[in-house]
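The complex appears here minus one protein chain, its other protein chains still in place.
Right after this comes subunit A.
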Amino acid sequence: MSKSMKTIAYIVLIIIGLFSIFPLLWMISTTLKTNSQVNLVPPVWIPHPFDWKNWIEAVTYIPFPEYFGNTVFVSLLATFGAMLVCPMIAYSFARLRWPGRNIVFALTISVMMLPSTVTMIPLFVEWKTVGLVGTRWPLILGAFFGSPYYIFLLRQFFLGLPNELEDAARVDGLSEYGIYFRVMLPLAVPGVLTVGLFQFMASWGDFMGPLIYLFKPSTYTLSLGIQQFMTQHTVMMQQLMVVGLLTTIPIIVIYFFVQKRFIEGITFTGIKG
């Protein structure tokens, strides 16, 4: 690449980087502004003085610990469910032979294309029938029964693992479950982590689910809590940004912990076999 091309590439990359990051920096800056600084034009970039009491106000105006706890509860359990069950199902599709397997897999691919709006209303009625509407369980239990997109992703992963491993384990006398839990599952860790991250992000930031299923404030998640800073006439901007940040930071932290394995997990390993 020529030198001038490289310079242009850098400039474009920096613009893209700023476009991505700037709104977040703006958010952080806002949380530290006094009321008189918030809506100034031209904008105040670095607040002076730092107004830390917004942070305290934000987490006391709504029952923050309770909402945070609910969000953690829902997200962790759903993530656990997805990471436990999806690899099992995917392994069964990829490596074990049983009658009807291909038909069930074709069905799995088909329901991946089914819009959630088709199933949303009957699902609501199903949860209502078992008396769980209004509790956090509809947001959790589904993850324990598999999800087509994750199953598909992990199946590709298991298909890419060499046959020799399985044969050797069988010669060593491991049962089918032993082969799965002790040989195959450990090798699929990057894929399983990817699924875990996807599920965690989906549960953590979910808005529609809590909106439909939760109506007791004691069960609210942060997504619903944030809404409470917006009243008919005013928006408590700094406090709202605090809770917005506090909702974003856990995801970014988790992403940093799993990002290396995550990139491995998303590469289309196994598609080519």
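Quick note on the criterion: contacts are C-beta pairs under 8 Å (C-beta built on N, C-alpha and C of every residue); 3 or more make two chains touch, one makes a residue touch a chain; residues count from 1.
Here is the rule we go by: contacts and distances are computed from a predicted model.
Trainee: Unshown chain, UniProt name, "Pyruvate dehydrogenase E1 component subunit alpha", "Methyltetrahydrofolate cobalamin methyltransferase", "Phosphate-binding protein" or "Sugar ABC transporter permease"?
Mentor: Not shown, but named in UniProt as "Sugar ABC transporter permease".
Trainee: In terms of residues, what is the contact footprint of the unshown chain on subunit A?
Mentor: Interface with the chain not displayed, on the subunit A side: 1, 5-6, 9-10, 12-13, 16-17, 19-21, 23-24, 26-27, 39-43, 85, 88-89, 91-99, 101-102, 104-109, 111-123, 125-126, 128, 142, 144-148, 151, 156, 159, 163, 167, 170, 175-177, 180, 201, 204-205, 207-208, 212, 222-223, 226-227, 235, 237, 240-241, 244-245, 247-248, 251-252, 255, 259, 263, 266-268, 271-273.
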